[in-house]
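With one protein chain withheld, the remaining protein chains of the complex are depicted in position.
We just call them A and B in the order they show up, numbering each chain from 1.
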Amino acid sequence: MNTMSDQGRSAMLAILLALIGAFSFASVPEAAELPTTSVYRLDVPLVDQDGNGLHLADRRGKPLIVSMFYTSCHNVCPLTIDTLLATERALAPNARLGLDVLLVSFDSDRDDPLALKRVADLRKLDVPRWTLARTEAANVRKLSAVLGIQYRELANREFNHSSALVLLDAEGRMVARSDTVGAVDQKFVSALATLLSGK
Amino acid sequence: MRRAPALSMCLACAVLGAASTVYAADYVSLAGGTFTSVLPADGKAGDATVAPFRLRATPVTNAEFLAFVRAHPQWRRDHSPAVFAESRYLSSWSAPDAPGPAASSEQPVTWVSWFAAQAFCENERARLPTWYEWEFAAAADATRTDAREDPAWRERILAWYARPSTTALASVGGEANVYGARDLHGLVWEWVDDFNALLVSADNREQGDPDMLRFCGAGALTLQQRENYAVLMRVAMLSSLKAADATANLGFRCAKPGLIEDAP
Partner (left out) sequence: MKRLMLSCVMAAALAAAGCGSRSADVDAAGAATAAAETGGSAKGDFGPPQGEPIHAVLTSPPHVPPPVGRDHPAKVIVELTVIEKEMPISEGVSYTFWTFGGTVPGSFIRVRQGDTVEFHLRNDPTSKMPHNIDLHGVTGPGGGAASSFTAPGHESQFTFKALNEGLYVYHCATAPVGMHVGNGMYGLILIEPHGGLAKVDHEYYVMQGDFYTTGKYREKGLQPFDMEKAIDEKPTYVLFNGAEGALTGDKALAAKTGETIRLFVGNGGPNLVSSFHVIGEIFDRVRYEGGTREQENVQTTLIPAGGAVMVEFHTEVPGSYVLVDHSIFRAFNKGALAILKVDGTENKSIYSGKEVDSVYLGDRAEPNLKPVAVATKAAAAGALTVEDQVEAGQVLFTGTCSVCHQANGEGLPGVFPPLAKSDLIAADAKRAVGILLHGLSGKITVNDKEYNSVMPPMTQLNDDEVANILTYVLNSWGNPGGRITVDDVAKVRAQPAPAATAAH
């Protein structure tokens, strides 16, 4: 579990490593303390489809839709991406630019950056506004726990999981969620539009 | 006998590479194996396999959790954020750093969230047990590794569910099962690492629901062994919770993979 002091520590470490030239961790902004309900209080180190390391809290500052999937999923996950794309299309083009999307994989073992990149290319996702990422199994569990997403790995390495699009505001508070898959959830779109318009 | 030196001292010992008295808690060893779980491993009817692991002999007590909270004040109830623990976190304690008379040191700690429990376990280089590990350990009674077919075993457990929780919690240290683990039944509910993998429908009558989109390729999990109510009720309980939730009857214990301690 991370706290402000741990985040402070990793920020210093980042500066140090950057100086040494090792690959850098983006440091967590220390501007104001995160709200007590902010998901960004959970430190989740991620690696994206291009192999870059980042932290969940790096997304602070802009509204974010976060969801979870895995690349060898043939049931709902493609629909989740469809739903996300359709939800975005329901917004005005310049409103869309104010939104980030993050999809984190359940499958820590097999979803490496290459597998993620394949999906990003195949679906022509608007990287880097969209990010597909992976993390270690323990962090997958913690992220799913904080987002209220259920999942279970089966003996055949497939995953059963619930589907949810979770909308976070710029400070990481959950402001809306949708379980609708395969269709645009109007309530969710309204909440999204309201958030993006800055009200 | 069981209560050992404070965690900080033990971590120091670990760094120094001392062997047997390294960790504060008693862990018992379980060889694991294949067994019939109420949650089929393949989502339909497969048996589950548990790798060898160690399990804390008893649930974590108020005394142990107090030591943790003192060493890690970000986990005090007046400091921990709502995203990790709901407002009633440790509400049975009289003060943020003192359980008080109502929460005796040997009682299992309750009103703890999943995040708080995980943090405690991570602090002793452990984690919460998985559902399968817990179920495997809990299938045993004092003489058998698998007592689940015995109606008397089930009735005893059902009797605990039926008792109201108006009386004070007992202390840890009930009868040991065949592995040496105690209080897996009859004391408190316990968190597991994958509590949110229990993909049962909120309406438990929908077993075998053909809504394949619900959980991506599966309807609600078909629970096996439906006559094993004692275990099914535990699944129902865990599946009703969110990670930041806490209740008066929910505690936890920790587990470590393998049978031998990793080098520090």
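Criterion: a contact is a pair of C-beta atoms (placed from the backbone, for glycine too) under 8 Å apart; a residue touches a chain by one contact, two chains touch by 3 or more.
Values in this document were obtained by computation on a predicted structure and should not be read as measured data.
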| remark: Contact set (omitted chain vs shown chains) is B
| task | Kindly state which of the options B:37, B:80, B:177 or B:247 is in contact with the chain not pictured. | result | B:247
| query | For subunit B, which residues touch the unseen chain? | reply | 88, 151, 154-155, 158-159, 161-166, 189, 201-206, 223, 229, 232-233, 235-237, 239-241, 245-249
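One rule holds for everything that comes next: only the chains that are shown with their structure count from here on.
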| note | Averaging C-alpha coordinates per chain, one finds the centres of subunit A and subunit B separated by a number of Å equal to 29
| request: Provide the residue numbers of subunit A that touch subunit B in the complex, in ascending order. | output: 1, 3, 5, 34, 36-39, 41-42, 73-77, 79, 138, 141-142, 144-146, 148-156, 158-163, 181-182
| task | Could you pull out which subunit B residues touch subunit A in their complex? | result | 41-43, 46, 74-75, 81-84, 114-115, 118-119, 122, 127, 193-199, 212-218, 221, 242-244
